[in-house]
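Below you will find the structure I want to go over with you.
Just one protein chain is left out here, and the rest sit where they should.
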Amino acid sequence: MCRFLAYCGEPVYLETLVCTPCHSLIEQSMHASEAKTETNGDGFGVGWYSERTEPGRYCEIRPAWSDENLLSICSHVRSHLFFAHVRAATGTAVSRANCHPFKAGRFLFMHNGQVGDWTRLRRRIEAMIPDELYPARTGTTDSEAIFLAALGQGMEQDSVRAFRSVLAQIEREMEATGATAPLRFTATWTDGERVWAVRWASDGKPPSLYWRLGDSGLIVVSEPVDAQRDAWTPIPTGGGLVARLGSRPETFTFH
Amino acid sequence: MCRFLAYCGEPVYLETLVCTPCHSLIEQSMHASEAKTETNGDGFGVGWYSERTEPGRYCEIRPAWSDENLLSICSHVRSHLFFAHVRAATGTAVSRANCHPFKAGRFLFMHNGQVGDWTRLRRRIEAMIPDELYPARTGTTDSEAIFLAALGQGMEQDSVRAFRSVLAQIEREMEATGATAPLRFTATWTDGERVWAVRWASDGKPPSLYWRLGDSGLIVVSEPVDAQRDAWTPIPTGGGLVARLGSRPETFTFH
Amino acid sequence: MCRFLAYCGEPVYLETLVCTPCHSLIEQSMHASEAKTETNGDGFGVGWYSERTEPGRYCEIRPAWSDENLLSICSHVRSHLFFAHVRAATGTAVSRANCHPFKAGRFLFMHNGQVGDWTRLRRRIEAMIPDELYPARTGTTDSEAIFLAALGQGMEQDSVRAFRSVLAQIEREMEATGATAPLRFTATWTDGERVWAVRWASDGKPPSLYWRLGDSGLIVVSEPVDAQRDAWTPIPTGGGLVARLGSRPETFTFH
Partner (left out) sequence: MCRFLAYCGEPVYLETLVCTPCHSLIEQSMHASEAKTETNGDGFGVGWYSERTEPGRYCEIRPAWSDENLLSICSHVRSHLFFAHVRAATGTAVSRANCHPFKAGRFLFMHNGQVGDWTRLRRRIEAMIPDELYPARTGTTDSEAIFLAALGQGMEQDSVRAFRSVLAQIEREMEATGATAPLRFTATWTDGERVWAVRWASDGKPPSLYWRLGDSGLIVVSEPVDAQRDAWTPIPTGGGLVARLGSRPETFTFH
């Protein structure tokens, strides 16, 4: 699977969460604790918001743990809102186009989970991407397809409803094709102002997801980046969280 | 565009054509003479047949001119049938999945040309790929889509007819969508026993293509790899060539 | 050889000079006009100062023209002082360790030129690097060795004198070993507050170097990035330039 991290609050250097903590995302690229796979070495990506409308992005196919560029960028880029992801490929190629966070306009999206029987369902789910967004389909992951499909279903207006709708449609396709492997969707996304995080799976076993209000802002993670486990609140199966910059996060029910 | 080379004959080391000649394919990666772009530095690939049913393949995203692995592989792999390609990307990403030669089962395929207005037509052409071959769609190029579509239209039985059919269908789609940019198709493919090469474009301006019967076998190239220009026969626009290992090549009319 | 660019002035996005101009550094990676080699596709690097003591750095082995990360970083990083470089390798490997700008503490250094007969002289020049800096020797270029040697000869106190001293020593080594190929040194470096640029060669033929005081600050380039050639002042052979943030640059004689 994968491990990811999202931050939203006072501007901090990316390294504060991506590199420095004892169980930082870089550490999780080699030694994740709560993931199905301990190693998440199939590429990585960071995305961050500056004063421009669209976010910046740096992704690479080598493991996060050995990339000097990542360390340097994280120690020099300061942002009020950033995403970071380390990947464990589940069948699709290791390529930049398959690295999270995915970006479209001012949106970023990261996913931890899977569309079961993806090979069989891929075509039907890609068909959910509207024509005008299809050029943005540059990789082959289920994650990117879900993201583009949600954009096509009104993500700009109501992103939670858009993802709900896409997931329901995928479940119908799974039923139609007799796909039995589960659909798992632990994900986080942002429009540059708000951050959403949800945790859901068709078999009730979504990947882990936690959040914490730190000194400077909200942190959403696949697993805690430090040793203070009590400081992190798990998002329950079927739960979600939304936070606007500067406001307390609110929880909601997803699906 | 791109530059490519195909060989079929007595087993020779790949370096004989890919690396050693004064205007070798590696040289063409930096200084092509007859291509629209002098630089073909957006990745490369070699494919070769050994005693196994399916061909071997090595492709990489860096320029051919600086890859030590390519030199080493070409000086140690000897084959009776091999393909090599240096890429100049025209809009799609530089990734391994977009490198030629494309491979499916025992087939290899290389393309020099373009589907004009590709972004607009992509979806319609991908729809021509049959379900069972869709998992093999790993990149985003027009070339790979054409290849997989041809496989779906009987390439195993009659490959020339399959490509003709696919190209005709693409022209119809172009008409339907009002696409005006030309469809250009200078290409070569093989099933491991025969090599085909064709040169055609909807606007009568396909990329260059030559062939030569050397001491040890047939060589098909985008442009001559040596200084003996008289020794190379241009394939005319609308022309094709097919050769079976050990037999003289035969020309035919394509399209 | 190579092409480079240095900027110092009001904070601007790196893209303003690296990506946007008609003859930007990215454009020069494929089509340099005044370099010995038109193609500078053997890796690249950017280095920039933020509020931290040491500069940030992003370098990669693929050509600058096809790297999406570079575009994204340049459109999101804004800096008052940055360096950028596209490389044409002259004998040494294409690797991150051989990419400019080289970094040591708060210094950045870029070089365009060569130590002639480098293979023969390498060992003697590496011997000029003091023990405490030797761990920073991660590549095999002449450029990095010169930089580390200069650091060892008082670059922190008087950088111009340090490079003069190193170059004089190299000339002595060339004489001692009978090396006849020229020593060429068009270079720029910074300590984060001042930028130096010099142009010199033992055979009187150093690579080109220009500067311009733009609206927002000083730009030093291998060749102009725009079409306003009259706006750029060539640095003469044997000449140099130094500028402190916010002050007018001053010229000096080098060597």
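The chains carry the letters A, B and C, assigned in the order they are written, with residues numbered from 1 in each.
Throughout what follows, a contact is a pair of C-beta atoms (placed from the backbone, for glycine too) under 8 Å apart; a residue touches a chain by one contact, two chains touch by 3 or more.
Please read all numbers here as calculations on a predicted model, not as lab measurements.
**Student:** From the list C:R122, C:R164, C:R194 or C:R212, pick the residue that touches the absent chain.
**Tutor:** That would be C:R122, which touches the missing chain.
**Student:** Would you indicate which residue among A:P63, A:G116 or A:P182 is in contact with the undisplayed chain?
**Tutor:** A:P63
**Student:** One chain is left out of this view; which of A:P21, A:G41, A:P55 or A:G113 touches it in the full complex?
**Tutor:** Touching the chain that is not displayed is residue A:G41.
**Student:** Just to verify: which one of B:S33, B:S72, B:Q228 or B:T253 makes contact with the chain not shown?
**Tutor:** Final answer for the missing-chain contact: B:S72.
**Student:** Which parts of chain A face the unshown chain closely enough to count as touching?
**Tutor:** 30, 39, 41-42, 61-63, 66, 68, 89, 93-94
**Student:** Contacts of chain C with the missing chain: which residues?
**Tutor:** Interface with the chain not displayed, on the chain C side: 93, 95-97, 119, 122-123, 131, 134-135, 137-138, 140.
**Student:** Residue-wise, where is chain B in contact with the chain that is not depicted?
**Tutor:** 48, 50-52, 55-60, 68-69, 72-73, 75-78, 96
Note that only the chains that are shown with their structure count from here on.
**Student:** Give me the step distance from chain A to chain C, shortest route via touching chains only.
**Tutor:** Each step joins two touching chains, and the minimum needed here is 1.
**Student:** After a C-alpha superposition of chain B on chain C, what does the rotation angle come to, in degrees rounded to the nearest 5?
**Tutor:** Rounded to 5 degrees, the superposing rotation is 180 degrees.
**Student:** Between chain A and chain B, tell me the centre distance in angstrom, where each centre is the average of that chain's C-alpha atoms.
**Tutor:** Roughly 38 Å, centre to centre.
**Student:** What are the residue numbers in chain C that touch two or more other chains?
**Tutor:** 68, in rising order.
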